[in-house]
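A single protein chain has been omitted from the complex, and every remaining protein chain is retained in its original position.
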Amino acid sequence: MSAPFTVSVPVRYRDLDPLDHVNHAVFATYLEIARTDYLESVVDIAAEEISFVIANLEIDYERPIVKGDEPEVSLRVSRLGDSSCTMTYEIRVGDDVAATAETTMVYIDPETKRPAPFPDEIREPIAAYEGLETMA
Amino acid sequence: MSAPFTVSVPVRYRDLDPLDHVNHAVFATYLEIARTDYLESVVDIAAEEISFVIANLEIDYERPIVKGDEPEVSLRVSRLGDSSCTMTYEIRVGDDVAATAETTMVYIDPETKRPAPFPDEIREPIAAYEGLETMA
Amino acid sequence: MSAPFTVSVPVRYRDLDPLDHVNHAVFATYLEIARTDYLESVVDIAAEEISFVIANLEIDYERPIVKGDEPEVSLRVSRLGDSSCTMTYEIRVGDDVAATAETTMVYIDPETKRPAPFPDEIREPIAAYEGLETMA
Partner (left out) sequence: MSAPFTVSVPVRYRDLDPLDHVNHAVFATYLEIARTDYLESVVDIAAEEISFVIANLEIDYERPIVKGDEPEVSLRVSRLGDSSCTMTYEIRVGDDVAATAETTMVYIDPETKRPAPFPDEIREPIAAYEGLETMA
């Protein structure tokens, strides 16, 4: 099995809160950085063409991230359904796991603004990258 | 059973993303607004004395929030353990549920920086407000 | 001269930085809250139809804003040019001035995406509200 898609996320001072930790809501933004990079890199979708909505987000926080850390976010598409998919994430600082997470996203037809099956130009590159079956 | 603690959250233009929706990560910030107001109002903890970490966050997104909406966040402490508690949330726009959510928080002793049982001055007002047993 | 347009901005925990102050960049967001409310209220422009770009921003910081403060932002259109205008702002906490600021905005034609003269439906309500001459 190939290595998951991984990005480095530089910690910004603005990410910190009064506890000197990266604020917990910013973890969701770190996941989004990995996800938008994945969509651009694997599926060739630019940010302004993103046509997904997040249906569910779950994050387990294992340890704080502080300024000076160099977090990496890795993600896999762990389920590729008809019109939705699930991504699983790990945020690591060195060898430590800072958080694990999962998002479920639903594809929205840009015309009708309603959930719709993934078009092939989205489904196929994800399936190929992840080594997943492309059944609906 | 009394009404849950509820706050109104004005939507900021900066909360929006290119889809013209409140960005999904900002929902976690809306929960935090309700949570910090609850801690200040029910438990009398000021923001600079907050000594909790979030261990788990889960959000189910039901419908987008847009500029012009007037969201309200209500929360209950649904579980009050020895050193951790669970809060459940609902974000509504009018009669519609925009999201439901849950966070688990762990109390951190400000001296040792380690998880510790809730001191009575935190446990008791929460138990009283929520009508919960104060067992561990 | 009538009172300037004024909005209350609740301070969010997420607005704070490790110094326990509202981060200085968030002051620009507080100005934006007043500005978008002004455009919606005085000119009847919804957020998704905003067609201005900011050309210049200047903020003088007078005192920090902390959680528990209840800041108010007031703004006036101090100059209404042909295709640009200048807004001046004051952020107060009670009787104290926390910051003064100025932004210059340029109108962008939604079709051509180029700077263009303000259409009358924008110029006239601003001029009327501010008691300004409507010369170009």
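Chains here go by letter, A, B and C, matching the order in which they are written, and residues are numbered from 1 within each.
We take it that a residue touches a chain if its C-beta (ideal position, glycine included) is under 8 Å from a C-beta of that chain, and two chains touch if they have at least 3 such contacts.
Worth saying up front: this structure is predicted, and the values here are computed from it rather than measured.
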item	value
Residue touching the undisplayed chain, where the options are B:Asp17, B:Glu40 or B:Glu72	B:Asp17
Residue touching the undisplayed chain, where the options are B:Val7, B:Ala25 or B:Cys85	B:Ala25
On subunit C, residues whose C-beta touches the chain left out of the figure	18-19, 21, 24-26, 28-29, 32, 47-48, 50, 53-61, 64
For subunit B, the residues touching the chain missing from this view	13-14, 16-18, 20, 23, 25
Residue ranges of subunit A at the interface with the undisplayed chain	10, 12-14, 16, 20, 29, 32-33, 36, 46-48, 50, 66-68
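Here is the rule we use: only the chains that are shown with their structure count from here on.
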item	value
Pairwise touch network: line, ring, star, complete, or other	complete
Subunit B on subunit C, rotation in degrees - Cα superposition, rounded to nearest 5	180
Length of the line joining the C-alpha centres of subunit A and subunit C, rounded to whole Å	34
Separation of subunit A from subunit B, taking each centre as the mean of its C-alpha atoms, in whole Å	24
Multi-chain contact residues (two or more partners), subunit B	29, 32, 47-48, 50
